[in-house]
Every structure is written in C-alpha cells, then in structure tokens.
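The complex appears here without one of its protein chains, the remainder shown in place.
Order of writing sets the labels: A and B. Residues in every chain begin at 1.
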Amino acid sequence: MTPALGKDLIGLEHLTRAQITAILDTAEPFKEVSERPIKKVPALRGKTIVNLFFEASTRTRISFEFAEKRLSADTVNVAASGSSVSKGETLVDTARNLEAMRIDMVVIRHQSSGAAKFLADRIRSNVVNAGDGKHEHPTQGLLDLLTLRDRFGRIEGLKVAICGDVLHSRVARSNIWGLLHLGAEVGVCGPPSLLPRNIAELGVTVLPRIEDAIQWADALNVLRLQLERMEAGFIPSLREYNRVFGVTSDRLARAPRDLVVLHPGPMNRGVEIDSDVADGPYSVILPQVTNGVAVRMAVLYLLAGGSPDWTAPAPGNEDR
Amino acid sequence: MRPMLIQGGRVIDPSRRTDGVADVYLAEGRIESVGMNIPVGPDVEVVDARGKVVGPGLIDIHVHLREPGQEDLETIATGAMAAAAGGFTGICAMPNTDPVTDNQAAVGFIVRQAIRAAKARVYPIGAITMGQKGHQLAEFGEMVGAGAVAVSDDGHPVISSHMMRTALEYAQVFGIPVADHCEDPTLSAGGSMHEGIVATRLGLKGIPSAAEEIMVARDILLAELTGGHVHLCHMSTRGSVEIIRRAKDRGIRVTAEACPHHFTLTHERVRDYDTNAKMNPPLREAEDVEAIRQALKDGTIDCIATDHAPHHYDAKERAFEEAPNGITGLETALGLGIRELVLPGLLTLPELLARMSTLPARLCHLPGGTLGGGAPADLVVFDPEAFWSVDPARSFSKSRNTPFGGESLPGVVALTLVDGRIAFRQPE
Partner (left out) sequence: MAGEIVDLAGGDGDLLLVGIQRRGVELAERLAALIESRTGRPVRRGKLDITLYRDDLQAIGPRPVVGETVLPPTLDGRTIVIVDDVLYTGRTIRAALDEFADFGRPRRILLAVLVDRGGRELPIQADVTGLRAAVAPGDRVDVSVVELDGRDGVEVSAGGAEP
C-alpha cells in the first residue's frame, strides 16, 4: 500500500519523503497508459472533477484535463471570467456551491497564496492545488522531480539550481521543498531583488551569478521571468536580464559537466533562456510536459482513494 | 445617584505612586477620598472589593469605532460597551470613519453618540487632512472646539513630510498631539504580513520593518525641527524602539504606543493563513516582541493602546491577501497585559496600570488616570488572579475577529465606573 496522502494536495512542504516517492512511483505506470492506443483506464470512472481556474492557464489546465479524462473521470472547467466569480461571488460561496453539487474533486488555481488551503478547509471534496498565488504549485514540483529522476536515476545528492524570479515563484517553492525532502542540494540564482532575503534559511545555497550556478549544478530549473517584474522596478529591462542572467548556449558550453535544463513553461525565449538551449540536447522541457500528465494522473488516483463522506459534517462547520 | 464606597480593595494609583489596601469613596461623579475608615452617610452603596484591585479606569487612545459608515461592524455604543467590559473608562476614536471625521460636525456627532451610550467616555480624534487624503489640513481648531483631543490620519501614513511638518507646527496652537501611522507605502505596497521567513514559506509578500522605521525616524526629525508633539501609533519593531530611545535621550517630544498583540504574538501566528493574525503593522519576529516588552518597561514606549479594529466575519473569511487588516482588542487588553508583562515579572501591576491609564491620559491631556481627590470617578475594579476564557461569540463588540479565542486570560473585570455610574458590572 502506498502511504495515504490525506484529503488534499496543497503543497510539498509538509509531505514526507515517503509520500513524494510514492507519488513518483505511482506516476510510472501512468506514463505507460499515455502510450496505449486507447489512452484511458477506468480508475476514476464516474468521479466528477471541477477545474476551478481563477487565473488563466492553458497548459496546466489542459494537462489536468487530460489526466482526468485518461482516468475516465467526468470533468468540468470553470474559468474565472464569465463565471459567477467575476460577478463578486466569494470563494467561500463558490466552494459551497460545488459541494452542494457533490463534486468529488476540485483542482484550483488562484491568484492568492493560501487559496487552495482555504478551499480545502471548507469543502469535503478532494482539493488539488494547481498553483495558489506565490505559495506552491505541487504538481509542477512533482513532475520536475520525476523528470530529474528519469534522467539521473536518483534525486539524492543531486545539485539543482533554480534560476530566476524565485521571489514570486510558486514553482520555485514547490521545487525547493520537493528536492530538499528527497535529499538533493538546492541552489537559487537570480538578481537579489528577485530572491527572498532570507531564502538561505530554508536550507538552500545562494549562487550570485548564473555562471556560478552553471559551475555548481547538475541541473538548472529556469523560471519564467514575467514582464510585470520589469514594470514594477525589480529589474531594469528584459534585455539586461538576458545579458546578465540568461541561460545561453555560450554559458552552458563552459559547464564542467552535461547539464540538464528544465523550464516550467511557458518560455520567454531570449529572456531567461535562449532558443538554442530550449531546443537543444540538454533540455528536458518536453519530457517535463509528458511527465506532467502522468504525475497528475498519479495524484488524482492517490487522492481519490478516499471518496468524500457526504454524511459527515463539512469541515469548518462544526461550530460557528 | 447614590454615593459609593468601594471597600477593602488593593488601591493602586500610579499618578501618586500609591499602592495599598484602602477604601475609595465616590460622590457626585467624583472621587471624594481614598483611605481607611472614611466617614460616610447612611445612603451609601457599598461595594466589596476585597481580593481585588481598584485602579483608575483604563484609557485606550487608539480605537476604531466604525460609526459613522460601517455600523454593522461596530457602533459608538457597542464599542463603548466593549470598552467598559474590558475595564476602560475612556477611549479615543480614530477618524477613519465613513465619512471621515475631519470637521466639527462630525466630531460633535461622536461626542453626542457617546453621551447617549453612557458607557466608556469616547474622545474623538480628528483627521490631520481633509478626507485623510493628505493634501489639505483639516480645521484643527474647529475640531478641538467640538471635542477632539488629537489629530491623526491613522489608517494611512502622512506621506508628505511637508504636510507632517505643518501639522506638527499648527497643532501646537491647540496643544494636541499629532499621531502618525508610520508606514512607507512604497515599501509596504502589496504586503500582507511581516517580511521574513514565514512570509517566504507561505508565498506572501512581506512588509519589511524598515517601512515603519523610516517613518519613525522622519517623524522624530520633524518633531525636533518644529518642537511639536508627535505620537507614534502601534510600534512594532525593535528598530523603531531603538530610534525612539535615542530621540528621547535627546529630549525630543515624541511619545509612542504599542498594542497587546505586538507584545504577545509573532509572525509564526500566521501559520495556515489565519486572517485573524493579519493586521497592520503586522506581527513581527520574536526579537521585536522582546524589544517592545523592554520598551514598555523602560518607558521608551509610553503606553499600551489596542488599535481595536472590528471587521465583519465575511470580510475575514477570505484568502489571506484579500482580507482586511485588524483585530479587536478592547476586551482582551488587560488580560494580555497581566499575562504577558506582569506575570513573567517584567512590569509590576502599578507599572502596567500606569501604561494603560495614567500615561495615556497624560499624553492626550485627558481627565482620568488618577484616583486623586476631586478626580472624575472613573475606576476599574478587577481580580488580577482570576482567569477567564476568551469566547468571541460572547464579546460585547459586534465583531469577532480576534486571534485569542479560546485562550485563558487573567484579570476578570468586576466593575467599571464612569463618572461614578456603573458602566459595566460582571454578572455573577
């Protein structure tokens, strides 16, 4: 039996090494399902899953949708605009309405840190965090771990540098937790204005320049740099960012070993990563995407092991 | 109203540094005398205060009553009642109401509502600038004439140093303090908790301590420049304490307050995104809490004020970043003061009462904070050793937003007297 995950997947910070390993191991057979002519197994047949995306996202939502459909679940997509949410309905009411429709699982992406936990505490359905503000994006962290494990055969002792806007990145946080729990060494690299001041307290090494990261790491996880950061004054320009911190093939050529390059996508080609790197031999960006569906199938499969008990009082309702 | 004799309590008067078992005799809304074997007439009402402390009524110079504008959160009446239940005989109402209290009619309204409520006294604080927008000075003179005891744009910092300077100069005409909410908004923008390791874990944008300290330093420099009296609201960082200490050493007219939550809780309390731990300034680190406590001991921080900030349940029932800032505080202040400062031996009970009654009164030039003969009969009688459990559902405030629900606090208020009338009496 795999160790139970609990009702929800909110983040990797509080998972154990055994739980994370179980998810990755469970993802393996699901990779095979996506290679079959009929890419479907009946494991979640009859389950209803709502993809509640308050922030627009194409790739993550599609990845979840494929994962859900390949498990034979029934899926419904709710996007923020054009829904009751944009008319002022609160997150609490949205949650209660979903529960009243006896939804089995909710996959939520929201702009506020803590929104996934907020929802999970209030409804009986399983809640999967598809990204909450700057807090965590656990399935992305997991698929990055799986991709690294595929490539290196292990995570323990691996040196992984997370490069870019760590301050605003939920992908960075999930990766940090997942890698630390599985025994990797974690480095962060980026302009100081984009690194949390006390990040070293989490147990990571701060690498001041991208050249340092390339010398040090076995793998680079390159984060997307958003245009808004320039507009908010964190960096002077995207061009300067590329010149000083960009992962270019020139810089990679000076690496002491064959580096593996990951990127959560979508990429800003020519900003944080050059095209020839993204499309080059060290890039595992496409395997990441493939692994994404398998990891999400594994997570949904493991969480659905316990269906909501509709006879029990909803969490948070015990007394008010 | 019958005269009253409060008998056998431990009478503490920080204003005259007295502390001993005595009787207190009140008549016609005034404290007639304090002593033993006071001769009294037959008509007197006797209150047995044996085993309890009798002190000057507590005074809270930083309270948000939501009237006018948001009466569903709190009214002047319910706030004054909650204050009395917490042992307060006087509270100062901040002007960030809707509409803002920036003119004599608005000030007068608060005064009248408070009189009608007939619980704790409510002293209005007027706005520094019209609408608290920071552009045009409000009419200090008219507001003081109608009853205002200080000016503040609290809720917002006074961003323009020129405006703050002008306010400090002009306020001297009326002898009132200018109270500033110290926050550099360009550093704090978008932040919802202290900038530290907890914010990093939770993925929340943080408010660095420097955001407060920059304005503390600025306000002190302006107080020095103008000779005016600046009062610094809700201090929360060790850096601020340091700056104030040095300024006081140099004789600058600066006073400061701190809230109970800033000497009790740290940013760790925000675990799991609890919006009842969200306020501005935010909860800080353990070293900051320790510095605030020490500052209350050595007088760098003059008094304790609650920054009582009622919010609706629905408003707080939101993702952390979207919830409003603030917690209630009137009913838990005394208990936290005793538990966090007196019981560990940092302050004596008379020192605590000085910080919660005598000094706030002095700072805002209010009557009260003393048991001297002829003083208004504003007293609190409480048992510092009895414990009670905080139940937000049974609060006298209309709002329930407190992080202390379920906690056990010492200091049960038995009686709160305002003007010699019973404003609050503990049910048996």
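Structure notes:
Just so we're on the same page, a residue touches a chain if its C-beta (ideal position, glycine included) is under 8 Å from a C-beta of that chain, and two chains touch if they have at least 3 such contacts.
All values derive from a computational prediction rather than experimental measurement.
For the chain excluded from display, the touched partners among the shown chains of the whole complex are A. When the omitted chain is restored, the residue from A:38, A:100 or A:253 that touches it is A:38. With the whole complex as reference, residues 1-4, 25-26, 28-30, 32-33, 36-38, 40-43, 301-302, 305-307 of subunit A touch the missing chain.
We take it that only the chains that are shown with their structure count from here on.
We define each chain's centre as the mean of its Cα atoms; on that basis subunit A and subunit B are separated by 45 Å.
On the subunit B side of its complex with subunit A, the touching residues are 195-197, 199-205, 272-273, 314, 317-322.
The part of subunit A that touches subunit B in the complex is made up of residues 13, 90-92, 110, 112-115, 117-118, 132-136, 170, 173, 196-199, 201-202.
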